[in-house]
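Working notes, beginning with the structure itself.
Here the complex is missing a single protein chain, while all its other protein chains stay put.
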Amino acid sequence: MVTALPPLAQLLAQWRLDALGAAFAIPTVVLVVVAAVYAPPYLAQERYRSESPRRFWLAYALFAAGMLAAVAAWDLLLFVASWEVMTLASYVLVAHETSEAGATRAAFKYFVMTHAASACLLLAVMLLWAEGGALGFDGLRTTLAALAADRPLLLHVVLGLLFIAFATKAGLYPLGDWLPDAHPAAPAPVSAVLSGIMVKIGLYGFVRFFVWGLAAAAPAVAAAWGYPLAAAGIVSAVLGGFAACAAGDTKVLLAYSSIAQSGLIALGIGAGLVLAPQHPALAQLALLGALFHTVSDAAVKALLFLVAGSLQYRTGSRRLDAMGGLFHAMPVTAWTALAACLAIAGFPPLTAFTGKWLMLQGTVLSGSALLVGAGIALLVASVLSILYALKFFSGAFLAGPVRAGALEVPAAMAGAQVALAVIILALSVTPGLWLGLLSGALPGPTFGAAAVPSGWGVFAVGPVTGSYAPLLLVVAGAWTCGLAMVAIGRRRKAPRAVRTWMGGSALGASLAPVSASGFFVPMREQMGGAYAGLRFHAVRMPAWVVPSVNVDRWVFGPAVRAGLGVGAALQRMHTGTAHRYIIWQLLGAAALITLLFVVRA
Amino acid sequence: MSDAVVWGFLLLVLVPLAGALLVRAAPRRAADTIAIATALVVAVVAVWMVAAYGIRGASLPLGGLAVVDRVLAHPVALFGFRLDALASLVLLANALIGVACVIYASAYVGPKNREIPASDDRRSFYFWLLLFVGAMSGLVTSATLLQLFLFWEITTLCSWALIGYYQEEHGALAAAYKAFLMTGGGSLALLASVIILLAVTGSVDFGALAQLSAGGRAGLATVLCVLLFVGAWAKSGQVPFHTWLPDAMVAPSPVSAYLHAASMVNAGAYLLLRVVTASGATGPGTGLPSGAVTLALVMGVLTLVVAVAQFSYQTDLKRLLALSTIAGLSYVFIGAALGAAGSPLAAQGGALHILAHGAGKGLLFLAAGTLSYACGTRRIADLSGVLRRQPVAAVGFLVGALTVTGVPPFAGFWSKFTLISGAVQLGGTGVLVAVVLLLESVFAFAWFLWVGHRVFLGTPSPAVEASSPPSRAMDLALILLMVLCLAVPLAGLPLASAIGLGPGR
Amino acid sequence: MTTMSIERTDRVAGSLVSALGEHLLHLDRPAPDRIYCDVARDASVAAVKALFEGLKARYVISVGLDRRGEGAGFEVLHCFAMDEEHVRCALRVALSPEHPSIPSITPVIPGASWAELEIRDLFGIGIEGHPDPRRLVLPDGFPDDVHPLRKDFPYDAKPPLDGPSRPFTPAPPGTTEVRLGPFFPVLEEPSQWRLFVDGERIVGTDYRGFYSHRAIEKLAEAKLSYNQVISLAERICGICGCVHSTSYVQAVEEAAGLAVPRRARVIRSLVLELERLQSHLLWLGIACHILGFDFVFQQSWRVREPLMTLAEALTGSRKHFQVNVVGGVTFDVTAAGQERILETLTGVERETSALVKALEGDQALVQRLQHVGMFTPEEVRLSGAVGPTARGSGVPVDARKDHPYAAYDELDFQVVTHDGCDNWGRTVVRIGEAFESAKMLRQCVALLREMPEGGLVADVPDRLPPFREGMHGVEAPRGEVFHYVRTGSGNGPDRWRVRAPSYQNIQAVPTMLKPGTTVADVPITLGSVDPCFSCTERMEVLDLGARTRRVLDAGEIRELARSGRMPPERSAR
Partner (left out) sequence: MSPALGAVVWLLLGPALVLAAGPWLDGFGRRVRARLESRRGPPMVQGYLDLAKLATKEGLVAVTNPVTAAAPWVALAAAVTAGVLVPLGGATPLGFAGDMVVVLYLLGVSAAAVALGGASGASAYGFLGASRELLLLLLVEPVVAGAFLVVGLQAGTFRLGGMAAWELAHGPTVASVLAGVAAGVALLAYLGRVPFDLSEAEQELTGGALVEFGGRPLALFRWALFTRWLVAAWVVVEVFVPTPLRGPAGAAASAGLVVVLFGVLSVLSTLIARLRIDQARVFLVQIGLLMLFAFTFAVMGA
C-alpha cells in the first residue's frame, strides 16, 4: 500500500511525447497558432470591448499549455491535472462574454459537466494507483494486465469511469450535451480550438488508455470495450448529424457536427479495438481512419468555426436566416468555407473522405454483425454530413438576398482561414503521406509499424480492400470538363444576369427573400426531435429537504423550549399550599409502588 | 532541544498576547500598525519554526503538577509544546491566514463599510483577534490534551467576543451566545473525556486513548472517544452541532474568514487528527476502538450530506460559505476516520485539507466580505455583474471556489486527491466513501460556480452599480490568499507526506 | 307534376312565412318551385340566418341589380336552394338609389364572400362588416368610385387607370411565401395562390383571381339579344361546351314561361352528359399528371378522344356545341348519330373500366389522395361548394335530381357520393359519375328512338315579357352552374348573373388546405375541385433597333396592354 504521495518534483518531471502524443500535439500547436492569429481583430468587435483582453490571452495560453500538457503527460496524476487546467482555462474562454447570460450559462453547464466527468477520471486514476502502486504511464499496461488477471470486475469499473470521462470530453451522446451550448457561446477562435482540438483530447484519452494501454495489456477486455465505444460513436454520429441538419444557428450546427464527427472517430476506435485480436489488418485500417479523421476534422472544423465567426463578425448574427448571398461580399471567407464544407461532407478528393473510407473498410469487411451495422450507420452519418455542410454553405453564401459591398474580414482573420484551407488541401491530396506518418503513432505490438501496408504512395492509398487516389480523380474530372467544353462549343459570351422572378415580381422588390433555414425546415421537422429528446434539464431540490435538515427546529429548539418549560412548570408547582404538596407526595408514592411492581414483574 | 525551539514556542504564544495587550493600551491610530506587525511577527516565527522543525519535529515538555503526580502516584506530563508535520500544517494556516485577515480587517472594520459601518476604533477588535492568534498557536502546538483544552476554551471565548462585535446588529449577540453555548457545551464533554482519561490511564497524551483500548478496555475507550468527538464536533460545527456556524456569520467578514473558516473551527478536526495519528490504525489490540472510528466516519459523511443539502436554499452568501465550511471540515473528519481505519494517505489528505481549505475558504469569505463592504449587501439575489466593479474579489471568489472544491492545480485538489486516494486504497466502504466525496465535490463545485455566475457575471445590479471601490489593503489580503491557494501544495505536500500513523512518530 | 310542385311550393312558402316572420315584407311565386321574398335591408341578415340556419337552405349566390332606371333603387338578391324540397328561393333586399349599402352576410355564410365583394366592386353597393374588404374583381388601377355594372356606365367606357391595386396579405412572420401563379404549370389559367409555408407545411394562404375578368355580363346587358347571349355563354368556359348556355336558356325560358318540347329536352340532357363524360376523363388525366403519373394522363386522354370525335360528328364542333336556342335546340340527333353514340360508348366504357381498375390498385396513388384536402360536410355547407367537390364529402347535392330540368326527370341515374371527404373521395365520385353518364346517354338514345323526330323548338313570342325573373341551375361536370336572368324591356336581358361552380369551390380550397398540409399536396388539392380559372405578367421586350432589352414588371405590362404604348423606362431599374 502506498503510504504517501511521491514528491511533487518527481511527479512534475513525468513528461514524454511519443508518436501518439505527437499526432495530437502537432495539430494542437498549429490550431492554437492559427486561432491566435485570427483572434485579435475578432476580439476587437464592439461586443467584446468591455471584456479584458488580458484575461483572454492568459486563459488562452493556459488552455494551450493544458492541452499540450495533457498529451505529453506521462503520469496519471499529471494527466488529470493538465486535463483540469485545460478545462478550467477553456471555461474562462467560453465565458469570455461575461455580460451575456447565454454564454455564461453555457460555460457553467460545460464546466460542471466536464468537471463531473473529471471526477470519474480522478476516481479511475485513484483506483489504478491504488491497485498498481504506480502513477506513471510506464506501469499502466502492467497494472491493467494485472487487474485483468486478478480483478476483472474492478478493471471494468475503472474502464467504465474512464469511458464516462473521455466520452464527456469528446462530446459523445448523451454525455456531450454541454457541447451544443458551449461551442456556440464561446468567441469563434475559441470555438475553433475547442472543437478542433479539445474535443479530440477526449478521444486521445480513449486511444491512450484503451488502445495504447488496454489493447496491449488485455486484448480481450479491450475488444469487449470496443463495442460500447463503437455503439456510443454510432449514436453520436447519427443523432449529432440529425441535430446539425435541424439547426438554424451556424455555430449550433457546427457544434452538433462536432458531436457527429467525434462519434465517427469513436466508432473507428471502437471498431479497431473489437477487431484487433482477430483482424489486425482491418483494425489497423479502422484506427488509422480514426486517427486521420481526427487530424483532418481538427483542421476542417476549426476552419468552419472561424468562418462562422467571420460571418458573425460581419453580419452580427449567427442565424442562417439573417445571412445569404454573401459570396461576393466575402470571397475569401466563401472560398475557404466551400473547401471546408465540401471536405466535411466527405466528398472526394477532399480530406474527410479518407478517414471515413478507411473506417468503412475496417467495419464492413470484418463481417461482424455489429460492425457491419456500424458501417451502415457511418454511411447514414456521412450523408447527414453532406446535408448539413451544404445547408451551412448555401444558407450563408448562396441563398437569400445578394449582398453588395465588401464585407471581407480583416487580413489576419482571412489569413488564418486561408492557412487552414491550405492545410486541408494538403491533407486531401496526399493521404498516403499522412497515413504513413500516423501509422507510426499506432501503439504496441498489435498495431506496430510492422503492420503498415507497404507500397502506399504519397498520393494514392491502396490497401487490398480498396483504392483511392484523389489527385487522379481531379485530373480525370478536369479532362472531362475539357471534353464537355469542346462538345458543347465555346461560350460565345457570358450568361446574362437576370433577377429571380416569382409570382409576377422580381425577388427583393416585393417578394421577401427565401430564408435559408425556412427551406430546410423539412430537415428540422424530420430530424429535429432526434437529439433534443434527451437534453438535460435543471434539477430542483425537493421541498422536504429544507425542513428536514434544520436541526435547530427539531432538536435544539425543542430541547431549549422543553428545558424552559420544565423550569416554568416547576415554578408553578411551588404555590405554598400544603395540601397540594401532600397530593404530590401521595402521587409520587403511588408511582413508586407501581414502578416497583413493574420492575419485579 | 535547543534554545531556539524554546524561544520559538514562547514567541508563538507570547507575541500575540503581548500584541493584544499593547494594542489595547496604544492610541487608536497605532492600533492597525501594531496589529499587523504582531501578526507578521507571528507568521515569520511560524514559518521559521515549520521550516526548521516541520518534518524533523520538535518538542518542549513542561512537566505536570505536583498535586496530580501525587494523586496518580507517578509523574504525569500535563503540559508541553510540540511541533510536528501535522501541527505545522495547522500552524501555517493559522499564522499565514491570520496575517491576511488582520490586514483585511484594518480596512474592513470601519465607517467606510457600507453594510455595517462601525467605529474607527478597532482596538478591542484587535485585542480579541490577537488574543485568538496566540491561543490558536498554543492550541496547535500543545503536546497534551489538557493543555490543548485550556487554549481551546480561550478560543471559544474569543469567538464569542468577535461574533458579537457588531453589538447593534440584529441577532449578533444571540448568535454569539448560541455559538458559545454550543461550543462550550461540547467542550464540557471534551473535559469530561480528558479527566476520565487522566484518572483511568494516568496520562493526557494524545495516544492515551489507544493505550486504553489496547489495554482491554475498549468499551470505556469507546465512550471516552465519543465524548471527545462531541467536543470536536461542536467546535467544528459538525452534525448535529452544525447550526451555530451559519448564525455566526453576523461577525465581521475577516472574523468569519479567520475564526470560522480557516482557523478556530479547525480545532475540532485537528484534535481528531491528533488523536488518530498518535493512536495508529485500528487493528487487534492497537489504535482507536473501531466502533468509535465507524461513528466518526458515519457522522462525517452525514455532515457532508446535510451541509450540501442546505446549499440550495441559501440566499445569503456568507451563510452558504458557512455551510460549505461545515462540509469542508467534514472532509478532515472523514480523513481522520479513514486514517484510523488504516489509511495513512487519508489522514495526510485530511491534514493537508485543513490548510488548503483554510486558504480557499478564507479567500471566499474575504471576497464575500469585499462585496458586502462595497455593495452593502450579501444577498445573492441583489448582486450581479460584480466582475466589472470588483475584479479582484471576483477572481478571488473563483480561485477560492476552485480551491475548496478541488480543481487542479489549486491546493484543494492535492488534499482531496490524497484523501480520496487513501479512501480508495482501503477498498470496500472506502471506495463508497470516495464516491460520495467526489459527488459532493462536483455538486459543491457546481453550486459555487452557479452562485459565482449569478453574482459576478451579467450586467451590474443597482446595488453593484452604486458600489464603492475596495481598499488596497483588502485587495492585498485577497491576493495574498490567492497566492497561498496555489502555493500550499509546495510546502504542504512534503509536510503531509511526513505524517505517519501510530505512536512511533 | 305541376300540381305536385305547386303543393311543394306552398309548403315551402308556408315554412318561409313562419321562419321569416315579421321580416317578410312580400312573397312572390312567379313560377313553379320558385319563391321570391322581399325583406327590409336591416332585417336581411336575420332573414338569411333564418333561411340558412333555420331552414338549412343551401346558399347559391347573391346578385346585385341596378333598378334606378325603373324608378326604384338598387337591389340585392340572396339566392338559396332548398334541395330536398326542390325549390329555389331568393331574398330580395331593396336599397336606396343614392348611397346603397347592405349588411354583410359573410360572417354567417363564408361562401358569400366573393359574391358580396363583387356586388361592392361592380355596383358600388357598400357591404357593411365584411371580414376581408379588399378589392376583388376590379383590375389593378381601376378607380374606386367607378362601378361598371351600373346602368349609367357605358359598356365601352375606359376610365383612367390610376386607382388602387389589390393588396396581398403579408406572409406571417417566420414563414416563407411560395407563389403559385399567376402562371403555374397545373393552373391552366391565371390566378395566384400565395402559400405561407413553414418548410413544406402550409400555415396560411392568400388567393387572387379575376385576372382576366371579361365583363361578359355587362356586354350581354348592354348590347346583346337573348339569342346572341347564348354564344357568349358557351364561351364562358373552355372545357364545357354547353352547360352555361343550357342554364341561360332555361333561365330565360323560366322567366318568359316557355315550355320546351320533349325531344329538345332529351337532346339537351344527352349533350350535357356527353360533356360530363369527356370532362371527367379529362380531369382524371390532369389529376394524374399533377401527381406525376403521366402514364394515366396519356391513356385517359386517349380514351377520351373518341368522345371528342363523337361530339364533332353530332354537333359539328369538338367544343362549343351551339346546341341551344331560347325555347329549344338547334339540331336533332339522327339515327346514324344514335348508332355512333352507342358504339363509341361501348369502347369508352371498356377502356375506362380497365383504367380505373389499374388506378384503384395503385396503392401509392391512393395514399397520395386519401386524407389529403379534407373537406367536411359542414364546410361544404358553409362554403356553398357544389358538384363532385360536395359529393366527395357525402353531400348529395345534384341539380339534376334536386331541381330537375331538361329530361332528367325521365332518366334513371344515381347521385354518386363518397364519404371520404378527401381528394380520393372527389376522385371516386367523378369516376362513378362518368359511368352514370354513359348509362344516361344510352337512356337518352333509347328515348330518342321511341319518340317521333322533329319539334325541336317551342313557339317563342317576338317579345319576351319585360322585368320577369328566372333562376336556373344546371349540373355541370364541376357542379351546379347557376344563371339568373331578368328580362329587359328590349330584346335582351336587363340583368344576367352567372355563377360558375368553381366560384364557390375555389373559395373553399383554403379550407381544404388545412394546417399541416404540405406543398406537395397543394396542386392536387386545388386540382381536386377541377378549378376553372388565363396570361403571364412577365414579359420581355426586345428592341431590335437599339439592341436593348427590358424586363417589364406587372405594372408596366398593364400599362402596355391598356395603352398599347411602351411605358417609359424607369430610372430605378
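Brief remarks on what is shown
First chain written, first letter: the chains are A, B and C, and each begins at residue 1.
One rule holds in what follows: contacts are C-beta pairs under 8 Å (C-beta built on N, C-alpha and C of every residue); 3 or more make two chains touch, one makes a residue touch a chain.
A quick note: this is a predicted structure, and the numbers were derived from the prediction, not measured.
For the chain excluded from display, the touched partners among the shown chains of the whole complex are A, C. Checked against the full complex, the candidates A:153, A:406 or A:487 give a single residue touching the omitted chain, namely A:487. Note that of C:38, C:85 or C:362, the residue touching the chain absent from this view is C:362. Note on the undisplayed chain: of the listed residues A:224, A:338 or A:458, the one touching it is A:338. The missing chain, though absent from the display, is touched by one residue of C:291, C:307 or C:464; that residue is C:291. Only one residue from C:149, C:178 or C:329 touches the chain missing from this view: C:178. As for the chain not pictured, it touches subunit C at residues 176-179, 184-186, 199-200, 288-296, 298-299, 302, 362, 364-365, 367-368, 518-523. With the whole complex as reference, residues 324-325, 327-328, 334-335, 338, 345-348, 353, 357, 360-361, 364-365, 367-369, 372, 375-376, 379-380, 382-384, 386-387, 390-391, 393-395, 397-402, 460, 462, 464-469, 472-473, 475-481, 483-484, 487-489, 491, 494-500, 502, 507, 513-514, 519-520, 522-523, 526 of subunit A touch the missing chain.
As a working rule, only the chains that are shown with their structure count from here on.
One simple way to say how far apart two chains are is to compare their mean CA positions; for subunit A and subunit B this gives 40 Å.
Listing the residues of subunit B that touch subunit A in their complex gives 239-240, 242-243, 306, 309-310, 312-313, 343-345, 348, 385, 387-388, 391, 402, 407-409, 413-414, 417-418, 420-421, 424-425, 427, 431, 434-435, 438-439, 441-442, 445-446, 449-450, 453, 456-459, 489-490, 493-494, 496-498, 500. Note for the complex: subunit A touches subunit B at residues 1-5, 7-8, 50, 52, 77, 80-81, 84-85, 88, 95, 98-99, 101, 104-105, 107-108, 111-112, 115-116, 119-120, 122-123, 126-127, 129-130, 541, 545-546, 549-552, 555-556.
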